[in-house]
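Complex shown without one protein chain; remaining protein chains in place.
Chain naming follows the written order as A and B, and within any one chain the residues start at number 1.
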Amino acid sequence: MEEQTQDNTAYLVHLPELFDGPMDLLVHLVKKNEVDIYDIPIALIAKQYLEYIKLMKAFDIDVAGEFLVMASTLTYIKSRMLLPPEPSEEEEEEDPRMEIVRPLAEYLQLKHAAEDLANKDRLDWDVFVRGYPDGAESSDEQAGGLVQVGLFELIDAFQEIIKRVSPQDLLNITVDTISVKGRISEIADILERRGSVTFEEFFEKQATKADIIVTFLAILEMAKSQIIRIMQHVESRIIRIFNG
Amino acid sequence: MDNLKAVLESLLFATEAPLTVDKIKSILETEDRKAVQDALASLAEEYEFQKRGFLLSEVAGGYQIRTRPEYAHWVRRMREAKPARLSQAAMETLAIVAYKQPVLRTDIEHLRGVDSGGILRTLLERGLVRVLGRKDLPGRPMVYGTTKRFLEFFDLKALSDLPTLKELQDIGKEWPNDST
Partner (left out) sequence: MDNLKAVLESLLFATEAPLTVDKIKSILETEDRKAVQDALASLAEEYEFQKRGFLLSEVAGGYQIRTRPEYAHWVRRMREAKPARLSQAAMETLAIVAYKQPVLRTDIEHLRGVDSGGILRTLLERGLVRVLGRKDLPGRPMVYGTTKRFLEFFDLKALSDLPTLKELQDIGKEWPNDST
């Protein structure tokens, strides 16, 4: 890929595998050129990077947006390298390449980690235990005599239901509504323990405005469902919430 | 194969059904029936001599490692302590209670399309679901919600840690109402 050409077929053999992402491609180029990642010849790497993208396009391979973002970052760094340092600046300017070096170094670290993981003795490939026919089931257990299941199984179960019914009233489940449900559960816990609690108590420890709103909505919802009763003392005017 | 015995042992350990000599021969790509039989005999003797927790049984025309009958009591205790698995129906019901609480039994049954009283009772007994209260409707139906134990069970810090449908969509779950 050192030179440009119109004849793509010449490169057919050289076309590297598709890269997982722009970082992957960058690692490949830096490695291929055997350069120090802390002293990347940015012009060279940027050029090769762009050539690769051109090649992908020539072969009608979908070039994901991320590749283009990286291309423009590289081009930008290259242009900044060409500018003379601003004379007015007192402090020494950081090497513009650091913008790419830092994530690259971190990505490399994680590639090492991924490789290390891949070299471990993998269950059902390197090592085998009894009774796992396909390794799909690990019986994680908990006190109380139930097999622990993943959250995903719960979600899958929910998904099954949604397939069967009109999804309309299920789609309004948002982070906020779940928060309200969570607070309902907490309030029910408290009432189970104590029977009744003053209205103010519920708001005393609330840290944020959002928490206060969630608590208020929870109390409203509980009152609506008649899970709780809200009473006010005639004289003290203290509002108390009772288990329904 | 100089470590024939050890290889055989690893096979016997990892198998569920008894292994026949023919099967072993084909796995190890050997024609030496005698060597296989000798190794098996030697393993059986070793387990006996070393008083291991298991023995090599010749069953149903094949060989299988089995726990020693003397220790059956303990193995049974272990197996009995084996936790139960929630059924699909229970998971569905639990999911509805989790996402729709406070929820009535009729709501659950409306969503599932079947009677869910028995399952609800099981979930109540298991401590995953509880009665939050009664609704002021004819018959004063009970309102259900999830418990703290539910959170522990699914390793959730709080109910608000449940993913929303939107979030599931974002991580690529396909939902029936979009597309297809």
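Please note the rule applied: a contact is a pair of C-beta atoms (placed from the backbone, for glycine too) under 8 Å apart; a residue touches a chain by one contact, two chains touch by 3 or more.
Not measured: the values here are computed from a predicted model.
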- [ ] Tell me where the left-out chain touches subunit B, residue by residue.
- [x] 3, 5-15, 19, 23, 27-28, 51-54, 65, 67-68, 71, 74-75, 77-79, 81, 155-158, 160-161, 163, 167, 170-173
Open item on the list: Tell me which stretches of subunit A touch the chain missing from the display.
Closed with: 16-17, 20-24, 27-28, 31, 64, 66, 70, 103, 106-118, 120-132, 135, 138-141, 150-152, 175
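The definition used in the following text is that only the chains that are shown with their structure count from here on.
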- [ ] Averaging only over C-alpha atoms, locate the centres of subunit A and subunit B and give their separation in whole Å.
- [x] 29
